[in-house]
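With one protein chain removed, the remaining protein chains of the complex are shown where they sit.
What follows is chain A.
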Amino acid sequence: MPGKLKAKIVAGRHLPVMDRASDLTDAFVEVKFGNTTFKTDVFPKSLNPQWNSEWFKFEVDDEDLQDEPLQITVLDHDTYSANDAIGKVYIDIDPLLSCEAATVISGWLPIYDTIHGIRGEINVLVKVDLFNDLNRFRQSSCGVKFFCTTSIPRCYRVALVHGFVEELVVNEDPEYQWIDRIRTPRASNEARQRLISLMSGELQRKIGLKVLEMGGNAVVGYLQCFDLEGESGLVVRAIGTACTLDKLSPGTAPNTTTHTNTHTLPNTAPTSNACNSPSKDSKEPVFSEDPPHSLSGPPTPLRTLPSSSPPPFSPSKPCSRQSSSSDTDLSLTPRIGMGSGGSVGKEAGPLKTLLRQHTQSALEQREFPIFTLTCFPPGFLVHVGGVVSTRSVKLLDRIHNPDEPETRDAWWEEIRQEIKSHAKALGCHAVVGYSESTSICEEVCILSASGTAAMLNPRFMREGCLDTGGSDHRLSRQPHPGMVGSERGEGEVSSTWLGFEDASPPSCGFVHIPYDEFNMPFPAQLTYCYHCRRQKVPDVLFTTIDLPAEAEVTGKGCLIQARLCRTKKKAQGEVNATSISNLLPFMEYELHTQLMNKLKLRSMNALFGLRIQISVGENMLLGLASATGVYLSALPAPGGIQIAGKTPSDLSYDQHISTMQKRIDDTIAKNKELYNIHPPKLFTLDPEAFTGLNTECIEEVVGSPIPDRQRSSRLFRSTSESSDELSELDLSHGKKDAFVLEIDDTDAVEDIQSLLTDAPIPAGFYSCNTEVMPGIHNWTSGLQMFTSVRVYRLSNANLTNQGLNKIFTDLCENLLKSLYFKLRSMIPCCLCHLNFTVAVPEEELIQVAVTAVAMSFDKETQQAADKALTRGSGENEEQLQFSMEMCGESTISNNQPTAKPSGVPESAMVHSSRVSSSERCSPLPEGRSRSLRSTRSLPCGAPVTVVKMTPLSFLPGTRIVKYLGIINMFFIRETTSLREEGGVSGFLHSFIAEVFAMVRAHVAALGGNALVSYSMKECVFMENPNKNQAQCLINVSGDAVIFIRESDQEAIPPLLTSRQTSSTGADGTT
């Protein structure tokens, strides 16, 4: 499928003065694609030249079309000496290759020079004519759509999810080639920019081919990263999830999109269950009514495992419990599987087995049942097991042959296998919310991968009727005879959503444990689900995905961060790698403990969007874990935190402890107020169940830490005499179930200090690192995406771990404080998708970069929404009873199929969930949306199109009508006059502003008015103040889209409205 690429150079403006004598410029343009170059005429003596060139035509292979960027160079003509380059524009023409994306690139694009930054703008027109040629052996993959968005894009419907795709290409880094010694910095930077542009094009094409092979037509959750390995080369790698997407036809668009919107918009993604709670290990869950050897001691303190009876099957260092495979590995490659169990029997309870069988067959053929998605269509996610993660320390060696990137491939393969096995240990067959990252320092590289173990509904994975291309992935079993028809692509959209119902009620199903409760992969306290009371749930859940739309949350969420610094000795080669890998487990453990403590302190019980980053420097390791804590109504209330001293003899010490305890208790109480966490009094409907639950609590609290392996004969409802309702009503932090911190060692003191030093968030602000904040629905269109970068220099060379921790924590806290201050005019507002990146660019330097979006919301309607939700929860209880019956049925029959045929009741439930979500997004911010109408104006001609940017996959109050293609840009900026440019801050400030400007210009040129799922994946900053030099590399990506204000769209068809109102507005997610 060769094509014809056409480019026209229209005009330039704001060009720099290149001729000092005349204060003007004689500009002309070179247009280059592949090896072909065209030139415009010289437009003499003007800073605003009008070239109005002919159409330059390039006849090229589509393979080249995908790999190569169009390169436009603006030069100043000089009669006597060499022409001076003013700057360049690279245009990625990939968006023009898909018929559903953009059709033309037209507009003002900044002319960029790696030394001088933006130097004027150029107006260009670019088009592509593709010839149809169905070559079976083609190497190109034109037409495959790419999305950075980690959920199903808004104006598409997912027909099938094919699974994981990955690719990796390597090359020598031009910066490290011998020629770099003789060429100018500009030439070197441009060689690098061009190479990376080529490599990303190639990578994308190769991934596209894989997708076509799998029978898909799109990649969702596309994540591309660069590893600048220095001497050993340059690696560009990407992962994504291959899908078959159907575009919602324009005719039905208003109708169907509303559907999709309502499903995904408010809370975006389903969640996962991370019940890896290593810090819990001392308190083994006990379910037996009659503890056989009840030790009846106080709750065992966390850190004194040896002293109190150690639980039989839990190692004392839960976090460092590694998967068995790693033991046999090289010492250089330890992996830490958080929350992954060791040798756990994979036979789950009978209920789960069936489900597993269905899905397994669909997933087993895949090498990696891994998904980069973090938000899913309703019903996709069945259960969530917990976070799985793996790290591996590698020594980099030179990549000898760029065409054979086997080593790197093998490394990642190893890691993905590891992840897969961790997931298996959690009784899960898939990993969702998956991401990979690296941290490189000299020749040491830490490869990290993390995701959330989950059970998925097989329906989306089954190769359905759409795919007849001889794929062997077809699932033989068809457990839902009634639903097959509706699954066909032609079926009505809503039918797709039906029939994915699991036996568990929609809103709490995902928290139910996927593993066998009698053979748990790790110690956790299980209780019956507080929502359906039929299935077991863990006490705490950690996940890397977004909060599922159907999840019920009490109160609001908040950003929770764990920060850690560990010094290490400077070393070389293997010694260095070994010492790093030895440190890693301890860091993971510490981070985990911090997270857990902070979670408890906020009276919450689940983490979403967990991201743990460990960065390596020459003499230290930095660890930063960020997540959004919430109170999931279906999980038990978290206990408080209790401090225990070791030496009770000292009076002042006791006093000290009690003051601390008081402070902690006060903080918890305050946080409960702040986040509005007042767990609804459930179970009032069914006194019996109530009793049952209470008993449960008592048992857990009083029971012996030794697990009872005989309890398998237990019935669902435990009947215990000791049901003291009064005492049990207190679901908060009673002493009995409190989380104990012992402060006899300095570590613990440090922990507590760090717990309490987290500054309270200022009034009117909320923050989270997920797509949206649970409990806030009425967003206005007030939106501010920002990036903030800070670099700290540690002046004191001999810092202790504690000292470093303090500095690092302060750094993060101060940064947050600054953000709140800056954005105070947006109150009430929530910082969403707060993404922290830490690095150790040099010895004694710590760099923290944050990208997030501040979104303001309406206070008044917020209260109304809250009210509506309270009302909703009332109705909820009715529904609860109903679903309980269903569950009861399922528990009795035990062989309930996983995906239940969709009967009437189920569809009713689906409807109700849809209603509530649509209600949530319906109050439109009238006033503010008006002012932004201008954004709809078309790019060309109009002054400057306003382009919104957000790291989220949506813009509140709007509807995305078209995806124009992926934006993936890489820039280098260098200066040899650092002081003159305002020092490092001035340099970086203008560079980031320039990057934003270029991204906006390219989005506008594609015809878009927003960039969603924006991320700054790389921001490498190097300086040499003594030489007055600095260099910075930035890589950004996102999806260019066209959105329209929701208020502009046609009214919802009456049919839909009536359907909505007929069903009850239940399932409030808060």
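Throughout what follows, a contact is a pair of C-beta atoms (placed from the backbone, for glycine too) under 8 Å apart; a residue touches a chain by one contact, two chains touch by 3 or more; residues count from 1.
Just so it is clear, contacts and distances are computed from a predicted model.
Between the names "3-methyl-2-oxobutanoate dehydrogenase (2-methylpropanoyl-transferring)", "glutathione transferase", "Dynein light chain roadblock" or "Fibroblast growth factor (acidic) intracellular binding protein a", the one given in UniProt for the chain missing from this structure view is "Fibroblast growth factor (acidic) intracellular binding protein a". Annotation: of A:Asn189, A:Ser581 or A:Gln784, A:Gln784 touches the absent chain (contact as defined above).
In the complete complex, the residue from A:Cys155, A:Ile992 or A:Val1012 that touches the missing chain is A:Ile992.
The omitted chain makes contact with just one of the residues A:Met949, A:Leu964 or A:Leu1006: A:Met949.
The missing chain, though absent from the display, is touched by one residue of A:Ser818, A:Ser977 or A:Asn1024; that residue is A:Ser818.
Seen from chain A, the chain kept out of the figure touches residues 13-14, 108, 110, 118, 121, 760, 762-763, 784-796, 807, 814, 817-824, 845, 847, 943-944, 946-949, 982, 984-986, 988-990, 992-994, 996-998, 1000-1001, 1021.
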